[in-house]
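Every protein chain but one is kept in place in this view of the complex.
So, chain A:
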């Protein structure tokens, strides 16, 4: 069974507004694929194009190699799990799960056998005769999954299905979703603005911003080697230091950090950086660690936040006045706690292998103060 999904130069316009810029993408059969992006980036639009609720303005969607143009929602080999689940409140759990089978004219006995099997898969045995309104949030979630799986879709589309659950349940459902995906071998296309979900479950993640695919990669690559400033800022947390390129040798880029002196990191973009070009060095808070005076970057500690498993320091660089966030694990924070009080000065260093250098060429970026995406002013 070929459950691959291909987007071939898909464009979506609403009047003058382009919701999806020309996008091509191939999702492999049986892959757990996520679209990650802030709200309004076009990820839900893309999902609606695959499910057939929207017809793209240009381009083509293929599922299992078959073109989907002219194939209506109710005839596509896809099933959707809605953000609000959209269970049918007037029906029982059984009736909900069996709805798609009833539509297909499958007899009562086979229907019941299928729904029993699916209830077992989502660990809800015995809940069939209940009304959906009697179920808890997590149970409703499972019924929604069972209902979608009942029609044996080749592709399951999930529109932020976990966003309504509390943290513990959400983490638990992540594991279950992943397990169900492995068991069934169905292609999962998952929409989320929660990077934890995307990184945790996905085989590959596409980061989207303003109707545009920023980067498509496996979670580790995405985290380790972001290729655009947006991805560097949106996925995980990053400190951004402005600098000028001195030279690039293979992956290694040497930078002139101005008052910060010489810096270096990995150039992750496909095209090498030009000598002298404006660039930004991204180093994650957890990759910084205290070093002896005279080494690394000198900074004043402004605030200290205890987060349980780690300690987050808000500091300001002595040389440039830029902000630098430093995250210290249990071990390091215990060793250095005395020296790390607000008002004190400290030195922080990082391994150039852990720092990423990208051309500082505008594009949408994340506003650090509000967490919202802003279009780059300098291109």
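Some points to look at:
Keep this in mind: a residue touches a chain if its C-beta (ideal position, glycine included) is under 8 Å from a C-beta of that chain, and two chains touch if they have at least 3 such contacts; residues count from 1.
Going forward, contacts and distances are computed from a predicted model.
Name of the non-displayed chain as stated in its UniProt record, restricted to "YeeE/YedE family protein", "ABC transporter permease", "Ion-translocating oxidoreductase complex subunit E" or "Transcriptional regulator": "ABC transporter permease".
In the complete complex, the hidden chain is touched by one of A:86, A:259 or A:339, namely A:86.
Set against the missing chain, the residues A:1, A:103, A:259 or A:319 yield one that touches it, A:103.
On the side of chain A, touch with the chain left out of the figure occurs at residues 51, 53, 72-75, 78-80, 82-84, 86-88, 90, 99-100, 103-104, 147-148, 151.
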